[in-house]
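This structure is in structure tokens; I'll ask about it shortly.
The complex appears here without one of its protein chains, the remainder shown in place.
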Amino acid sequence: MIGAWLGAIAPMIVLAAPVCAAAAAMLITPFRVAWIVSSALAALTAAAALYVTPGPAPFGLAVDAVTVIALPVLAVAGCVCMIAGGHLARADGEPGAASAALALGHLSWFGWLGAAFASDMIVALAFVVIGWMGLSALAALGAHANRAALTSALRHLVWCALASLALAIGAALFFNATGSVDGAALSLAASSATARTLMLACALLLIGLAALAGVAPLNGWAAPFYGAGGRMAGLLQASVGAFGALVLLGRVAASLEAFGEDALARAFAVGLAGLGAISVITGSIQAIGARDARRLCAHAGAAQAGMILIAFATGGTGGFAAGLFHMAAASACMLGVLGGVSVLDARAPMEGLVGFGRRAPLAGAALAVGALGLMAAPLTLSFLTRWRLIESALAAQWWWAAGAIIIGSLAAVGYGGRLLAPLYLSRGGESDRPAWRVSIAPLHIVAIAAGIGLGLNASALWRAAERGGAVLGMTP
Amino acid sequence: MGVLSPSPALFAMGVIILAAGAFAALVIGNGVKRTMALLAAHIGAAVLVAVLGGSALAGLAVLTLAAGVGATMLAAALTARIEEAYGGAETHALGLIDERADHNGAAT
Partner (left out) sequence: MLMAALAAPLARAALVALSARIAWLRDSMNILGAAAQAIAAGGLVSALVAGAPARLDLAQPMPGIGISFVTEPVGVVIAAALALMGALNAVHAVFFQRLQGAQASARLFAFSALAAAMTAGVAYSANLFTLFICYQGLILASAPLIAHGGDAAARRATRVHITTLLGCSIGLLLPAIVWTYALSGDVEFRVGGILPADISPIIASALLALNVFGLAAAALPPFHRWLALSAATPHAAFIVVAVLTVAPAGVLGVLRTTLYVFGDAMAQARVAAVVILAIAGGAMCLAALNALGKSDLRERLAYGVISQNGAGLAAIMAAAPPGYFSAILQTIAQSFAATTLAMAFATVAAATGRTAAQDMAGVGRAMPWVFAAMTVAALSFIGLPPLVGAWPRLWVVTALAEENLRWAGALIAIGSIATFAYLAPLVARGLVGEAPSDPFVRPDGVDARLIAPLVACALATASLLFVVDPLARLLAPSWGG
């Protein structure tokens, strides 16, 4: 009875609480109280996300098995980012801008949460615009610590705005071909003469979402955004924004399933996997050469997103489940690495990591777990997800795609090792410990728990991913 | 084309405005011009949406325009701040500067 009631109101709480938190951040003074109230609302959002079950949601939104696996990740990752925002917004922004940063963070989070609920492309686009625009503004607020935050925010804005336009045109073409903006309409139109228009629509939608997810080479914004933008913006983009965009990308890629064994659809899927492979290789090479830990994350994120694209392109329940499964792992890795280096200053050169694990044990542990995850070390969640990714590529008999994933994994040993090796090398200096830094602790704990805890038992997560994969893989 | 048959002239106009605006927004260094290019790209996209979807997609066209206005306002604000931080309207710092070489990061 209570469970059913909770299930019914949970979607409403998930969507309403971040908006209320944003309002609270702007309206309440002093900042300390605003942060406590907004953090409480963020925790409420995360808790409610765990109760969301498939079925109708308020405001014409919808919840399916994909939403059910996406929401907890988006909500928990976002929640700890918002709590960490207490320290990061104060440290990066101008005096007095911390409240605005916190509010923008909550708004952006709301956008990406909403995208997971979207029942059609227009609603999804509306939420996505809120999501990325909030991130652009949030990145710019890091200008107090590093003025390059402004240029990186503008670059992010331009790229994301153009990506949104691709989404809008894609949705319009889709409507033009099917008379609907709902992916489910595809089954009626798939066999008709509109196939080429539909393919073009899907291509535009996928390109737009890939750009938003940071897939190389469509991620011209990513390295400066992570490297110089506000730390909170980088964290939120890596663990929430990229995840949200990839969820939508999975839904669009699932549309291709409706075409069955059609040659054009097959070529399209190969193209999507090819884009993924390019992203894996480009991202890996750039990550190996990166001189800044946060820029490294941007490139590593591209490599991870590329692997997910490959899994989606292989299609079927297994492919989509593997993609969704790995998305959770990639999100946890990014949370760990970026959350770890957030304790450093606005800039995070690799040299700054020497002895970091001894100066900041918890942050160092989160960074270490994140780096191990990027390397797909055994006993981490990423190892299990990488296993499924390779399995899905092999099942589709796409040897080259499996090869790209393996090359990405090998390269990850290189760049993950670069993050890991200096951590415990020497003591370094004594660190100052501002009281606010404790607000990042939940983020570190969640990153460690997700990376290692789920590495020991990911059965529940895998089953959820399988259910999501079944929905996507059999989309009519 | 599919369900609807759009006007070719309007369709071509939308494509040209969108493509030109998008290209300019990506490559122009001047912030003000870049902001205008971004707005133009959104207008072109809204025209395309309207052409492709007719009245049924009016919502999407409005959403595209609204997103364009929002992005333009944000870009304009950022441009102003960048000019303030780096000095001069013609600075090529607008999104094209390599911030790794910018050692004056904490100056503003």
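Should a chain be cited, it is by its letter among A and B, assigned in written order, with residues numbered from 1 in that chain.
One rule holds for everything that comes next: a contact is a pair of C-beta atoms (placed from the backbone, for glycine too) under 8 Å apart; a residue touches a chain by one contact, two chains touch by 3 or more.
Quick caveat: nothing in here was measured; it's all calculated off a predicted structure.
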(request) Considering the entire complex, write down the shown chains that touch the omitted one. (result) A
(message) I'm checking contacts with the chain that's been left out. Which of A:Met12, A:Ala195, A:Val354 or A:Leu394 qualifies?
(response) A:Leu394
(message) Could you pull out which residues of subunit A are in touch with the chain that's been left out?
(response) 376-379, 384, 386-387, 390-391, 394-395, 402, 406-407, 409-410, 413, 417, 455-459, 462-463
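Operating definition for what follows: only the chains that are shown with their structure count from here on.
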(request) Name, in rising order, each residue of subunit B that touches subunit A in their complex. (result) 1-4, 6, 18, 22, 25-26, 31, 34, 38, 41-42, 45-46, 48-49, 52-53, 56-57, 59-60, 63-64, 67-68, 70-71, 74-75, 78-79, 81-82, 85-86, 93-97, 99-100, 102, 104-108
(request) Could you pull out which subunit A residues touch subunit B in their complex? (result) 122, 125-126, 129, 133, 136-137, 140, 143-148, 150-155, 157-159, 161-162, 164-165, 168-169, 171-173, 175-179, 181, 189, 194, 197-198, 220, 224, 227-228, 291-292, 295, 346-347
